[in-house]
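All protein chains but one are shown at their positions in the complex.
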Amino acid sequence: METATHQGPPTAGFADHRAVVVAVDHHPWPYFTVTLEVPFANGEQKFANCTPGQFVMTLAEFGLEPYLRRAFSVFDIRTDANTTQIEIFGKVIGLGTEGLARLEPGKEVPLLGPLGQGFTRSASPTVKPSALIAGGIGSAALLLWARALLEQGEAFDFYYGGYAACDLALSERFEELARASGGELICATESGHRGHHGYITEPLEQALAQGRYGALYTCGPEGLMAKVAALGSQYQVPGQAALETEMGCGYGACLGCAVAHQDGRFRLCCKDGPVFALDEVVW
Amino acid sequence: METATHQGPPTAGFADHRAVVVAVDHHPWPYFTVTLEVPFANGEQKFANCTPGQFVMTLAEFGLEPYLRRAFSVFDIRTDANTTQIEIFGKVIGLGTEGLARLEPGKEVPLLGPLGQGFTRSASPTVKPSALIAGGIGSAALLLWARALLEQGEAFDFYYGGYAACDLALSERFEELARASGGELICATESGHRGHHGYITEPLEQALAQGRYGALYTCGPEGLMAKVAALGSQYQVPGQAALETEMGCGYGACLGCAVAHQDGRFRLCCKDGPVFALDEVVW
Amino acid sequence: MSTVDLSVKVGPLELANPVLSASGTFGYGLEFAPLTRLERFGGLVTKGLSLEPLRGNPAPRIFETRGGMLNSIGLQNIGIEAFLSDVLPGLADFPPKVVVNLFGYEREDYSTLAARVDAVEHVAAVELNVSCPNVKRGGIQFGHDPGQLEELVASVRKATSKPLIVKLSPNVTSPVALGKAARDGGADILSAINTVIGMAIDTRTRRPRLHTIKGGLSGPAIRPVAVRIVYDVAREVGLPVIGIGGAETADDVLEFMLAGASAVQIGTALFRDPMQPNRILQDLEQRLVSEGVGSVRELIGAINIE
Partner (left out) sequence: MSTVDLSVKVGPLELANPVLSASGTFGYGLEFAPLTRLERFGGLVTKGLSLEPLRGNPAPRIFETRGGMLNSIGLQNIGIEAFLSDVLPGLADFPPKVVVNLFGYEREDYSTLAARVDAVEHVAAVELNVSCPNVKRGGIQFGHDPGQLEELVASVRKATSKPLIVKLSPNVTSPVALGKAARDGGADILSAINTVIGMAIDTRTRRPRLHTIKGGLSGPAIRPVAVRIVYDVAREVGLPVIGIGGAETADDVLEFMLAGASAVQIGTALFRDPMQPNRILQDLEQRLVSEGVGSVRELIGAINIE
């Protein structure tokens, strides 16, 4: 008999906030970042327990469409004396992201979070560095994790792939962290305009073949993550991926975000994920 | 056998324009005016044949709701060397008017018009002045007509009724025209904060009882217009009303805007109206 | 010039492209001449026509709802004779095929109407409205009972050799059963869907939003329902299908076609923007070019369900 996977304790400590937009930055189209401010309530910092890889559900309430909130990784987080600033990094695709990109400072948005289970160290610490592999906007899930690794004194290379050069938006932020950790930024574009001409998994595979990495952490298009998982299993390197599924609610109420696992069961992307071990998921 | 009423020639010369917002003015809430600019095309002035009482269909395209355009009287119209400016006067009620009130200069909106049949002189010219009776936002349909009467050298009084003083927004513009024509502005509020304490049809009835008017022109809530029609028939003064119905299209395609007439037939508010003779309509 | 072939054959009906106007949302067609490039349409479907002119239902007749609208026009129309004498000659100047949408109270009304247009040159096809929820008697009973529908269609089939389209109701347990009945009666083509029965109330006045209390829901809100019915009917009945219901973009037209439609009617979206069909055709062409699809016909029923 199968046990329910969505019956565990809910993600701890999330709440639905009214956040205020403090900045909207437009990077080369279609990329943008929005910084949202959540005041402390009763002296309590609202995203204090937020871990890298967790996400929020939000929506620019211009009208009634789209109807459902959209999920966004917590890209960056800053805290001062009495507010928390949450930065999300978006790519305009449809109504949800279009709305967020059109926000202006001063507007309020609902902000539900922090949600889900973030990244955890895949392996017992080894001398080997890690590889973080981002496909385009998937990089949004990896900044906090890159910083966490750096703070723990672990080196990592940051692999950044996309179709064109503009898809490697915000690469300086990742390069800085990678360098500081003792690693480097490796880029690839399918168009050939920046870095390796081809898929980002190609330079990754070369490095894996040389036994360079102790762990892989990835977020991006499903095809990319599946390839990383395949490489991980081929070279016996453990790792994790931050998944994206359609989400109705973000907190376990709709059961819409099923992710098939190797054990034959479904997990909920919003509650059991979005970060899963590479070898748990049916790709 | 009944003849089709919606089969006559379509309103002449209307088209669907892309108009640019040049000004949004906020009067005491919930009233606002939006000025829209339509460039001449091939040297042709686009609203040249627009008559008082005609309307436009428009929509602030912030998202996908509301789905249908909303009808607005052409409140004012100005022409310079190569553009026409159309001003609409709105009251925030629901999604449609909320959207328009939130417009900012520079935005584009669709503007279909000029549509429908406007006011015409009800009676052969007499020595008697006319009465224009507006209920709140209904005044939007009467400014151009007031100016046309003035230009034709006909005197009129402007009756302006509402619940509170703020509902008599833009009363200066009407007062000026009425005065210039030799008439005056008469106000009434149900709250008693401006003019007669009660319904605007009360001072109108007193004047009608004294035989003061040769014609009545009205726009406002249905109850007000029905009362004006009843007074017109009681005192044997002809007149016209600009009606409002739900409209799907504004140009005769949906047949959604039926107005029952005394002859047992329906007319289309958008094509045969919105202005109808007071004694034609089943109130 | 376009390198993409947009022409479709919907059973016996050949169209220059798969985009038609839907009945009741386009007047008699000429209303749109100042607003849109009529000549671009694949076809025009007229407002429902009856033997005698009809005055329709009292106001209010329409009400906007989320992503759609309710209507209860009640089939106001000028009658078949006025249409043929006063309107059709004007439409004959335009390239789009004219489909007459017919409505009756009794079975004979339908066959009389169909016989009347049988010899009329500029009528390209006949669409039977057997599913209008907005009239008290007639119409709808045929659309909800397979036995009655088959008899009705058979009698119309005898009256005309024009391509015969039967328009299906979504308000039934099995649209497929009704589609099969229409097929067995001799229909050439099915169109789906008519409006979904709905209702709304003004909570301030406590009165229904429509004079007739209930009306027909149309617009993007119902598109998922329409796509589902087109998919089922196209797979299970074996007649070509024209998709209708909430289509507003080229993407929506493609969605209906992938689900199995050979052509698509645009209704409520015309009210929001009368130029929408022109835009749809432009986008459709671009889309096919960019995907390397030579003919739009390749997409009919091409949903990938493996």
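Going in written order, the chains are labelled A, B and C, and every chain counts its residues from 1.
Going forward, contacts are C-beta pairs under 8 Å (C-beta built on N, C-alpha and C of every residue); 3 or more make two chains touch, one makes a residue touch a chain.
Quick caveat: nothing in here was measured; it's all calculated off a predicted structure.
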item: Chains in view touching the one left out; value: A, C
item: Option touching the unshown chain, where C:55, C:144 or C:297 are the choices; value: C:144
item: Contacting the left-out chain in the complete assembly, out of A:79, A:122 or A:245; value: A:245
item: Touching residue (missing chain; options C:220, C:240 or C:277); value: C:220
item: Chain C, residues in touch with the chain not shown (by the definition above); value: 65-68, 70, 144, 171-173, 196-201, 203, 205-208, 213-214, 217, 219-225, 227-228, 231, 246, 251, 254-255, 258-259, 302-305
item: Interface residues of chain A (partner: the chain not displayed); value: 1-4, 6-7, 10, 13-16, 59, 64-69, 110, 112, 245-249, 251-260, 264-266
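Just so we're on the same page, only the chains that are shown with their structure count from here on.
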item: Where chain B and chain C overlap in contact partners, by chain label; value: none
item: Greatest separation from chain A - chain, by CA centre; value: B
item: Computed distance of Cα centres, chain C from chain B, in Å; value: 35
item: Whole-Å separation of chain centres (CA-atom averages), chain A against chain C; value: 46
item: Separation of mean Cα positions, chain B and chain A [Å, integer]; value: 55
item: Residues of chain B touching at least two other chains; value: 64-65
item: Residues of chain C engaged with two or more neighbouring chains; value: 66
